[in-house]
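Note that one protein chain of the assembly has been removed; the remaining protein chains are unaltered in position.
Per-chain residue numbering starts at 1, and chain names A, B and C are given in the order in which the chains are listed.
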Amino acid sequence: MSDPMRIRAQAQGDKTTVRILVSHEMETGLRRDTAGKLVPAQFIQSISATHNGNTVMNAQWGTSVSKNPFVQFSFKGGKAGDKVAVTWVDNRGDKRTDEAVIA
Amino acid sequence: MERRVFIQGGAAVLGAGMGAGLLPQDALAQNAPGWTKAAFESKTMAEAIKALGAAPATESKDVLLQAPEIAENGNVVRLSAVSNLPGTTQIGFVVEKNPFPLSALFDVPAGTDPSFAVNVKMGQTSNVYALARVGDKLFYSVKEVKVTLGGCGG
Amino acid sequence: MRKSTGTFAKAACAATVFIAGCASAPSAPDVLATLKASFSERGIAKLDRLDQTDLQRICSEAAASGRPLDEKTRESLQKAIYDKIPYPADGKYLGDWREGEKIAQSGRGLQFSDVAGAPNGANCYACHQITPQEISYGNQGPSLLKYGVLRGVKDPASPASEAVVKYTWGRIWNTHAFNACNGMPRFGDAGILTPAQIKDVMALLLDPQSPVNR
Partner (left out) sequence: MKPEPVIAAVKWAWLALLFVACGVVAQTKSSADAIADYRASLQDGNPADLNAARGEQLWKTPRGPKNATLQACDMGLGPGKVTGAVAVLPRYFADTGRVMDVESRLVYCMVTLQGFRTEDFSAATVFSGEGQKASAVEDIVAYLYDESRDAVINIPQQHPLEKQAYARGRQIFYYKGGTHDFSCASCHGEDGRRIRLQDLPNLTKQKPAQEAFSQWPAYRVSQGALRTMQWRLYDCFRQQRFPELQYLSPASVDLITFLGVNANGGKMAAPAIKR
């Protein structure tokens, strides 16, 4: 089972900055294990964020995003106390959603 | 102790493909909806751009790329990009010499700044591109990132 | 691991007695016993690696005491080591600088995680600047950029170059012949590199075609 994301959302003026840290191996499919066998690819392909039901971030990722991915973006209109929800889906169909309250 | 600022929660939903350890590995792959397979599996930047349905990209001073000059390790390289071009609908990150150059592609929904940061892996010293899409045109900014060998080695 | 023991026994004893006189608790056996109880043999790295050679002991004690070797001890140590340096019987000192560059880049070999029999690296770049192309180099040792040029080596095979060539060989074989207790490994004496590998590293440093000298 996957671990929770760490989501920080901070409002300043009318702008909310969101920083997300995802717990994920981001296996490229090119790495060999100690026995020399290729480790199958497992990586996040889609990650999105919503604020009050509106999409504020939507991205596609390939295998070369780092392990335990970090992403930062900002949007207008959020205020302290609002919720931001983030969802990722990987190439095996694993997925996870976590929420954070805007500070 | 920034950790406490984070809110934990939300349910982890496991996909239907899990628990199917008996299946051959390929059967586990089930690309996420909307994932542009052809672009992310392109072996060159030109192919990837073609797969995104865009004309060859042109350099623009209105696309700003921040990347370290030297990466102490290629496993984590922080890239950030900002587009000052009106009507930017997507921001992309490309590492030219990676096996699959296209690394990440962010949509820019209404109200979201055309400005993103992400950590990427780099296999070797390479040019790194930030792409900004306006209509079916792509604009870019490029920087070389040197990936160095570090530590005691081995 | 090949050890050079007994060759400088006299000097070693002199230094040991001198340092042991001012050693404070805990005693040396206490340290060795602690080490033996704290490490396990694994793969090619056996527990005998914890047993010090005379030179290792002398140099450790000098470093811990903060007092460098006295001139006389140093001179006699260095001479004993210098006299034992074996030179290539065929008189050929230079191999292929391209291979030398690979050896200089590689930090593998002789760790417990390494496989026995695989070729060792010398990891020269960990401590030295060597070619202008490699920007990731350490500074534990001096820069070796233009090594041959700065020493006037135009043709490494010429008699005019012999002194520099032989010195370089000796310095790689057992560095303590020239500067006892410095931090460079004994690449030849300890069997880290084969003589053929040392010739390749020699070529990297001295071949006029090597990027070091171009």
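Observations, loosely collected:
Just so we're on the same page, a residue touches a chain if its C-beta (ideal position, glycine included) is under 8 Å from a C-beta of that chain, and two chains touch if they have at least 3 such contacts.
Just so you know, these numbers come straight off a predicted model, no measurement behind them.
If you put the missing chain back, the residues of subunit C touching it would be 1, 24-26, 28, 30-31, 34-35, 37-42, 45-47, 49-53, 55-57, 59-61, 63-64, 74-75, 78-79, 82, 107, 110-113, 125-127, 129, 135-140, 143, 145-146, 149-152, 163-164, 167, 170, 177-178, 183, 185-186, 190-192.
In the full complex, subunit A makes contact with the omitted chain through residues 3-4, 6, 19, 21, 23, 25, 27, 31, 33-34, 39, 66-68, 70, 72.
Think of the hidden chain as still there; on subunit B it touches residues 1-3, 6, 8, 68-73, 75-78, 119, 146, 148-154.
By our rule, only the chains that are shown with their structure count from here on.
Across the two candidate interfaces, A-B and B-C, the one carrying more C-beta contacts is A-B. In this assembly, the C-alpha centroid of subunit A lies 49 Å from the C-alpha centroid of subunit C. We define each chain's centre as the mean of its Cα atoms; on that basis subunit B and subunit C are separated by 45 Å. Annotation for subunit B: no residues touch two or more other chains.
Not a single residue position of subunit C touches two or more of the other chains.
The touching residues of subunit B, when paired with subunit A in their complex, are 2-3, 5-18, 25, 28-36, 40, 75-78, 80, 95, 98-100, 102-107, 109, 111-113, 115-122.
Subunit B meets subunit C in the complex at residues 70, 146, 148-150, 152-154. Those residues of subunit C whose C-beta lies close enough to touch subunit B in the complex are 105-109, 111, 113-114, 121, 123, 125-126, 135-136.
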